[in-house]
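Could you have a look at this structure, given as structure tokens, before my questions?
All protein chains of the complex are present and in place, except for one that has been dropped.
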Amino acid sequence: MIDFQSILEDIADEVRPLCADGRVADYIPMLACVPRDRFAMSVATLDGQVYSVGDSEENFSIQSISKVYTLTLALKGIGDELWERVGREPSGSAFNSLVQLESERGIPRNPLINAGAHVVADVLLGLSADPRSDLLEFVRRRANDPSVYHDKEVALSENLTGFRNRALANFLKSFDNLTHPVDDVLDFYFYQCSLAMSCADLARGFSFLANRGVCPWTHENVLTPSQAKRIGALMLTCGTYDAAGDFAYAVGIPAKSGVGGGIVGIIPNRLAIAVWSPGLNASGNSLAGTAALELFTTKTGLSVF
Amino acid sequence: MIDFQSILEDIADEVRPLCADGRVADYIPMLACVPRDRFAMSVATLDGQVYSVGDSEENFSIQSISKVYTLTLALKGIGDELWERVGREPSGSAFNSLVQLESERGIPRNPLINAGAHVVADVLLGLSADPRSDLLEFVRRRANDPSVYHDKEVALSENLTGFRNRALANFLKSFDNLTHPVDDVLDFYFYQCSLAMSCADLARGFSFLANRGVCPWTHENVLTPSQAKRIGALMLTCGTYDAAGDFAYAVGIPAKSGVGGGIVGIIPNRLAIAVWSPGLNASGNSLAGTAALELFTTKTGLSVF
Amino acid sequence: MIDFQSILEDIADEVRPLCADGRVADYIPMLACVPRDRFAMSVATLDGQVYSVGDSEENFSIQSISKVYTLTLALKGIGDELWERVGREPSGSAFNSLVQLESERGIPRNPLINAGAHVVADVLLGLSADPRSDLLEFVRRRANDPSVYHDKEVALSENLTGFRNRALANFLKSFDNLTHPVDDVLDFYFYQCSLAMSCADLARGFSFLANRGVCPWTHENVLTPSQAKRIGALMLTCGTYDAAGDFAYAVGIPAKSGVGGGIVGIIPNRLAIAVWSPGLNASGNSLAGTAALELFTTKTGLSVF
Partner (left out) sequence: MIDFQSILEDIADEVRPLCADGRVADYIPMLACVPRDRFAMSVATLDGQVYSVGDSEENFSIQSISKVYTLTLALKGIGDELWERVGREPSGSAFNSLVQLESERGIPRNPLINAGAHVVADVLLGLSADPRSDLLEFVRRRANDPSVYHDKEVALSENLTGFRNRALANFLKSFDNLTHPVDDVLDFYFYQCSLAMSCADLARGFSFLANRGVCPWTHENVLTPSQAKRIGALMLTCGTYDAAGDFAYAVGIPAKSGVGGGIVGIIPNRLAIAVWSPGLNASGNSLAGTAALELFTTKTGLSVF
């Protein structure tokens, strides 16, 4: 038996000094306000236990982590049809790069980079009369926490400064790879990015992916085992921006990060784990968070490799 | 208990018809001569058992699979210093692309693309007075088979037609990322690519990577557990050319392919598995081999995700 | 003395059959309606004579030709400061490519590609309270024709389908290379592109560039001789999309083309020449128009080389 609680506490002690080294995302003004000294880490095992350390009940902006949720809903909705509009390969370039999109004629490399998430958002707009409410409801159910909310100020802040995303979405539209108006797609995209939830929420909220697609406590079949496995593969190869290889090398688990400083990972058949520390490294992943996850896999011997 | 033998036989029956669909690599003239109807598959479990089907004792050219062996030797030799000269990220472009190399100033994205393997070869040239013999001996020991040999005709054929590799190596040299003469590096590189071994050899020969770095039968510590885990991560993110994401998505295990039609994969703590079918798909991976591995992970429920 | 009138008539006879080979721009719906059989050619010599053949008084959409007029106004307005925000090099890629813009961090290669024209438009928005009227008035004065007008339907058509331009402008904005709101810049840009004037207007309207910056009939100093010379250099190296080299090779004069099928060129100290035929070649330049200009330089022996 692994004593997760004491391992989390040891890790917190070790990595807290690193929190000061990271750089808080400042291209989204509202994110720049988050104090850099926040740190939280939570583990949710498949028997329903949650172990936490630090500010684990404080909500933060999940940003790109939301891409896993929308991908889940798109795969549930249209299945493998999705892959006609977006690839499954690592991008080999920055998460918001337009270069690849041009050479590959408007097909984003994967659904976890921004352009891919725009296509996924476009899919969700076609699947529901109220995609925002559906997404919020879905995320709350996964996290088993009705306090997950949408932070309007962050969404507005992103929308006002999101020129790169607006460039990407218009570029996709020029290749006919968006069916809805660009503004609708982006509004939904900024909505999903500005969902706010806690570290404990995220650990619970990704448990279904560690549990072959089944929610451990409601036993709901969110995805098929095969779909859950495949999302894990996408997270591992594409989940941490242009540092996915490095992250797999150092940490060794499927994970998705966000510029809000959150990272959530899964160890199939064992647990889901989330960490939060707003300071980012040069790749845009939480600096102390990455270190914490590396310590976790080293100390527990758990990884997929 | 999984009945590997009957699973392999079922898979062989299912995928044999696909052998005709692939395209044998023809840019290396000697490889173009290999009959497309060959098929073999072998599983080596960590208790030392080997299960096989088809032409599993016939030697074939392992080509890029050799990159995992040379990477192993380089990591043993100089450890993490290697990462100053080569990255750990998926390339996002073809295995022999020069574009990335130019924009990243001569640092190959990872050691499993050609340019990265040239750098690894350059490292090995500096570690031994007789790097060829050392490599051959190492591969034979890993495979537990002295019949592994070097196919001079294939090496010559590659050397005479290897203009793209020669371009890459000179390009690396222009960035001062090769310390030995270009011709020496390429001679060694073509040597490693033209090693010939069987499917059963490969399954045995990758067992140490599935076994935390320890050879299951000699108990030799080939790599540390951490190094073995990390090579697994590299194989998963970078091992199957520009289809690594797709392969991870569909198959879900760390693997390395070669244009000779071989693919070898590992399931940590369980087994190593090799497959051979010379016909390639558009990404340069064995077409029937990829299908066979996908069937294997589906039928057994084994994958890292 | 060259008999321009009979040369123009000979050329018209020769190239008319080519009009059917070109492809009318269809990405802007309103342009797709223009009949492909239109052809016109006009020469304005510096003594004020205008020689014409074909539909030389019919107005058409000048599209990218307008970039020379806005560049002229920007150079008049802020001089060499302009070059801090836009380069002077041929692009080596498509006129609406985003690749270069990314690698060169938001500095367009030259003012005659779309992104460069957006920057120029942004400059003009800062120079005038009513930049549209100022531009229209300027173009009318240059053409000595008050019938030059703005085609609202074309502008609307471009605006509704201009996703690539919208992508470019947002991309520029993300690099802080636009000071005005993206929509304002694009509205002005679509305005300038949808100016409609005739072949004879264009020949007269570019005479000041052939005349060292001085309007031949009003003797107004529009630009300094050095500025006029430099705009000629930009037209020659960058004026005909990604075929600028080919065009210089075959035709040998500074020129600017538009997807409406117009091309206007200058022979310094001699004349300005305009041609119109809506069918485009693969590079986006008027097919019959390019042939007509090549014939003109061959028959007259006039070129800058």
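As written, the chains take the letters A, B and C, and residue 1 is the first residue of each chain.
The working rule: a residue touches a chain if its C-beta (ideal position, glycine included) is under 8 Å from a C-beta of that chain, and two chains touch if they have at least 3 such contacts.
If you're wondering where the values come from, they're calculated on a predicted model, not measured in any experiment.
The chain we do not see here touches B, C in the full complex. Among C:S56, C:N110 or C:S157, the one in contact with the hidden chain is C:N110. The residue from B:L168, B:M235 or B:I273 that touches the chain not shown here is B:L168.
Set against the missing chain, the residues B:V182, B:L195 or B:I273 yield one that touches it, B:V182. Residues of chain C that touch the chain left out of view are 87-93, 100, 109-110, 226, 228-230, 232-234, 236-238, 242-246, 248-250, 252, 254, 268, 298, 303-305. Although one chain is not shown, part of chain B still touches it, namely residues 97-99, 101-103, 163-164, 166-171, 173-174, 182.
Heads up, the rule we're going with is that only the chains that are shown with their structure count from here on.
Closest to the protein's overall CA centre, chain by chain, comes A. Most remote chain with respect to chain B, judged by CA-atom centres, is C.
Distance between chain A and chain C, defined via averaged C-alpha coordinates, is recorded as 47 Å. If you average the Cα atoms of chain A and of chain B, the two centres end up 32 Å apart. None of the residues of chain B touches two or more other chains.
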